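Here it is: the structure, laid out below.
Removed: one protein chain of the complex. Kept in place: all other protein chains.
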Amino acid sequence: MSVALAADAGLALLILGLAVWTSIARTAGGAVIGFMAYGLLVALVWVRLAAVDVALTEAALGSGLTGFVLLGAAARLPRDAPAARPGWGLRLAAGVVSAAVAAGLAAVVLLLPVSAPTLAPAATANLPALGLGNPVTGVLIAYRAIDTLLESVVLVLALIGLWSLARDGDWGGRPGALRSADPSPALVLLAQVLPPLGILVGIYLFWTGAIAPGGAFQGGTVLAAMWVLTLVTGLTRPPRVGGRGVRLLLVAGPALFLAIGVAGFWLGGAFLAYPAGYAKPLILAIEAALTLSIAVALGLLLAGPPLAQSGPRA
Amino acid sequence: MDSLATLASATWGGPLLVLALMLPVAALMLAFVLGGRHAERVVLATLPIGLGVAVAIAAAIIHQGAALHYDLGGWAPPLGVSLHADGLSATLLLTTAVVLCAVGLYARADFRVPPGVSEARAPLAFWTLLLAVWAGLNAVFLGQDLFNLYVALELLTFAAVPLVCLSGSPQTIAAALRYLLFALMGSVLYLLGGALFYGAYGTLDIPMLSARLASGDPIAPAALAAAALMTAGLLAKTALFPLHLWLPPAHAGAPAAGSAVLSALVVKASFFLILRLWFDVMPASLTHLAAQVLAALGAAAILFGGVLALRQARLKMLIAYSTLAQIGYLFLVFPLVANPAAAPILDLGQTPGAWTGGVLQLVSHAFAKAAMFMAAGLIAGALGHDQLRGLGGIGRVLPMTVFAFALAGLSLMGLPPSGGFASKWLLLSASIETGQWWWTLVMLAGGLLTGAYLFRVLAPALSTRGPPLTLVKPVERSRELVVLGLALCSVVLGLVPFSSFGLVQIGRLGATGIGLP
Amino acid sequence: MTVRPGPGGSGFSRDATARGAGFFGCWLLLAGPGWSNPAAVPAVDVAVGLLAAAAATWASVHLLPPTPGRVRLGALGRLLLRFLWQSIVGGSDVARRAFAPRLSLQPGYLVYPVRTPPGPRRALFGALTSLVPGTLPVGSEPQAGAGCALVYHCLDLRQPVADGLAKDEALMIQGCGEDATDV
Amino acid sequence: MTIALTLFTIITVALGVVFFLAGTVGLLRFPDTLTRLHALTKADNLGLGLVVLGLLPQVAWPFGGLKLIAVWLLALLAGATVGPLLGHAAWTQERGREPPP
Amino acid sequence: MSEFLLIAALCVLGTVALGLVVILRGPTEADRLSAAQLLGTGGVAALLLLGVATDTTGVADLALVLALLAAFAAVAFITPFGTNGGRADPVAQPDRPQDPE
Partner (left out) sequence: MSSVTLFGLCGAALVGLGLFGLIVQPGVLRKILAFNLLGSGVLLLFGVIARRGGGVVAGNGSDPVAQALIITALVVAFAATVLAVALLRRLVQETGRDSLDSDG
């Protein structure tokens, strides 16, 4: 398998090169573009590490949406007044600390125990009882359901934090960061043709998550990206932040998760336990609601804080 | 119907832990969906229930004399995640609930939806974030799984950062950004530590990890790296010197109620995790070494924070720097508990006094600092500013507020009769008992510094000379009472005999790592 | 441009049904590998597929309302085949130039007065012609009168680019059904 | 039959790699932004198409193969819209420097 | 066969790397933007080759998502520049150094 090793080495070098580029690029835009390329290649690494679930998340979220957000910020940075670099003393100290951390971690990687302790067998062994085929989904929705539940609340919280950055007078308006003034025809065409296909793929990713790589986070991310595409071209309008409907959608996933979890007290014998025989449908219901909530939350996170009610501001 | 899991275990009262964790989460979602004026109502309705739950948990623990435990989803660790509350957790849950109740009552006046609109930005954000802080804190205090605790920490970060910049001024935005970057770095390092633990021992469950660390002969290098990385990350979140840069501007710029929550509770969460890491996870021999480093940093923080607090011109900045110093005291617990000299006490089946002292410091500082920030908020609201040099004679205009501030100060200085006195007394005597007199010097110097900077506030405030002050805005009596209540809490702690702090020891004695085996 | 309700009528519903069928086909393509035994596909799988296709159709109809006007499938097929072929030729063309020992380029702009009205079809024309060898639409310019012209960047102005574009456009109008009332 | 298919895969994939190389060589040799864009959008799409074509005999049929073709079509759609988008950006920039032709 | 596919993947990665060097060097943002296009096709091709060579399940789905979002990445490139009112187009600006070297 030396060819595989060579391919992996090439991949690792490419990634390191892009990371260095991201750190030293002269313009912020260049650095962000380097980072997006980096994210895409990291998705390939996840494939090489046999973690396709993660690769899907990385491709959609880590490279796609993150790059989108960062590029938007890069374009709005002030052009002048570059910040002063810290003094050489701090840089030296930081360099020493970082190098020490990196070297220590490298040593740890080389010294990891020969017999890798793992929970993989336990996670796989309990899957049939849940009716699932994808152990990652089993971990996310059953064994460690509490993490996922809190995680979906974190997304809502991030959105509240984002909205709280609005100006007082703008509260109740629509998010306005995405609308571009005069989208080019090619972009509009893309926003007309791609979203239906994206919806199919998004729903498919959620649905297949039960048996194969995929799941609510991946599906929700694709759906959010498609929504953002239509927002950018003005084909759809973002909802007002005061609306109750959009908030219901945002909490639908965590709320259903919580409700089924509480029902588990009586039906499954414990909080967040699924009654035997009903695990799969309940898990799929939770995943469906989560997909929807995640899609709305991610889309609104990209759409930015609300702007005043009097139409979009350029 | 049968549960799918077979190995699940839960103690009587275990569902209370789920309730404590999920009540704020459910309330958060409800408040967010209902919005507008309902958000405040939801919070004010939930807080007493949460307080009741915390009391019930403490009662259950005292009644049973053992910790509560609950396996979520019926999946036992290491595959599943469990919740766990010992006496310390219960104490902190209770403290959190009391402080948040006070903050909720206090904040009503600041975060009312103005008439004429159905919803406003700051109130919605504040009330939902308050619930989120609560959820995050409870999750941290109940967590038993390193990754679950990571999610809890993130929940806390996402709740705390926007609280800092609710006013929207450029200074607070910059402060929030700095806080966020520090907090993120901290969580990433913590996560890396968790990953390494998992890689070395195949579990994230704290008791299992501790058992495996104790049984394996040589400690894996990964575990050492993990502990170091986690500690560094958590120190950044706790704002221990020299990773404190973010704290003063963040806490000083937040609204008074927000500062109270941040200073009194949020920074304690990451301290609590450091405590758990070194006393519940790592073997005692290592803890003994790390304790010296941690305490040295703590001592530096006590002195450095005290000196900087002396030099502040604004009341809120002074209180923020005071937090820096008071956090330092917490870290003195490490060498005082994890010390060979403390072993005989453990053999007698008792927890070292330093342990009780540390917990008492945590709790009394929470009450005192929340009271101080809220008192400062009242003063700033009444005067329209919080410059120290403009405080002359404020004691005549707002006697109750200044009295509350002074009471809280009493506790910070460690003067009797106060919780601060009891805690510092316990720490002092422990340092002498274990032959570590140098920490005694630090504590005494810290007490002097605290006295000095509080004198800078109280002397002009209580002076009777000078022209009478004019208030920009009247102060509501009810808010003063809330502040006074909290300050009294911090004092009353010192009047209770030490023996009644048995709660903080329940569930700790059997745990590995406290002192030497 | 905001979301427009599609016009009613049998043409509309026929068009929407056709799209829905297409999307369901796409779903089968996506989800198919998961079915170990195609004869015993769980009904719920099919139901979710139908739901997904309905959602996609709904989005499609809202984003790109079907326009009246007949679509000639045969011509459309020829159009697609032509552009697939064009993209192959285009790629080879670029490769030939890239590998040529002496760079033989004469880049420049070509203004092509377009007959297709603005809207999805013109955008489609732009997208398709970006696959044609040697051309890349870069913008549009108003023409004298009411017309409009697309500006193309060409790799080699010596080639008969404009003729090719005219041929493509004719084929597209034939395939998609020209309609004066278009957008 | 298998040998023929294997041969087909090898030849087609190798050809695809050549087209990727052509795109990169074009990037290196072509003089300005817009001509480089030509190289990118056209050669790489064809390269991907050939790679997909070459992989078709190696994957489960029909679904795996059809999925690969769908990937190529999507990439083609992306290319067909990205090309004009970036071209427009570059053109606007060039026009800022000199009057349009 | 799988070794050949891995070599092909390596070659594609190599050309992509070479192309990235050219593209990221600039000189304009529009040049750098075409990195999306390059990776959208080259990255997908490398992924497919790697995936088929190592017979990893779910790779086709990942390629599909990448192809879907390849266009989205390009939109990310364009959008922030369009929102400034459409007139002041930072894409059309020459490099804006942020950090003095």
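Letters A, B, C, D and E mark the chains as written, and numbering starts fresh at 1 in each.
Methods note: a contact is a pair of C-beta atoms (placed from the backbone, for glycine too) under 8 Å apart; a residue touches a chain by one contact, two chains touch by 3 or more.
The structure presented is a predicted model; accordingly, all values stated were derived computationally and were not measured.
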Residue of B:Leu34, B:Ile49, B:Ile62 or B:Met185 in touch with the missing chain, whole complex considered: B:Met185
Chain A residues touching the omitted chain (full complex): 4-5, 8-9, 12, 15-16, 19-20, 22-23, 28, 31-32, 35, 38-39, 42, 45-46, 48-51, 53-54, 57-58, 61-62, 65-66, 69-70, 72-74, 76-78, 81-86, 90-91, 94-95, 97-99, 101-103, 105-106, 108-110, 112, 115-121, 123-124, 134-136, 138-140, 143-144, 147-148, 151, 154-155, 158, 161-162, 165, 215, 217, 298, 301-302, 304-305
Missing-chain contacts mapped onto chain B: 79, 147, 150-151, 154, 157-158, 161-162, 165, 168-171, 173-178, 180-181, 184-185, 187-188, 191-192, 195-196, 198-199, 202, 245, 249
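Just so it is clear, only the chains that are shown with their structure count from here on.
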Chains in simultaneous contact with chain C and chain E: A, D
Chain pair with the higher count of C-beta pairs in contact (D-E, C-D): D-E
Distance-maximising chain from chain E - centres being C-alpha averages: B
Central chain (distance from its CA mean to the mean of all protein CA atoms): A
CA centroid of chain A to CA centroid of chain C, Å: 31
Whole-Å separation of chain centres (CA-atom averages), chain B against chain E: 46
Intercentroid distance (Cα basis), chain C paired with chain B, Å: 61
Shared interface positions of chain D, touching two or more other chains: 23, 37, 41, 45, 47, 64, 67, 70, 74, 77, 79-81, 83-85, 88, 90, 92
Contacts with 2+ other chains: residues of chain A: 184, 186-187, 189-190, 193-194, 197, 201, 204, 208, 212
Chain E contact footprint on chain A (complex, rising order): 3-4, 6-7, 10-11, 14, 17-18, 21, 25-30, 33-34, 36-37, 40-41, 43-44, 47-48, 50, 52-53, 55-56, 59-60, 63-64, 67-68, 71-77, 79, 82-83, 85, 177-184, 187, 190, 194, 197-198, 201, 204-205, 208, 212-214, 218, 222, 225, 228-229, 232, 314
Chain C residues within the chain A interface of the complex: 1-3, 19, 23, 26-27, 30-31, 34, 45, 48, 51-53, 55-57, 59-60, 63-64, 118-120, 122-124, 126-127, 137, 140
Residue ranges of chain A in contact with chain C within the complex: 185-186, 188-189, 191-193, 195-197, 199-201, 203-204, 207-208, 211-212, 230, 233-237
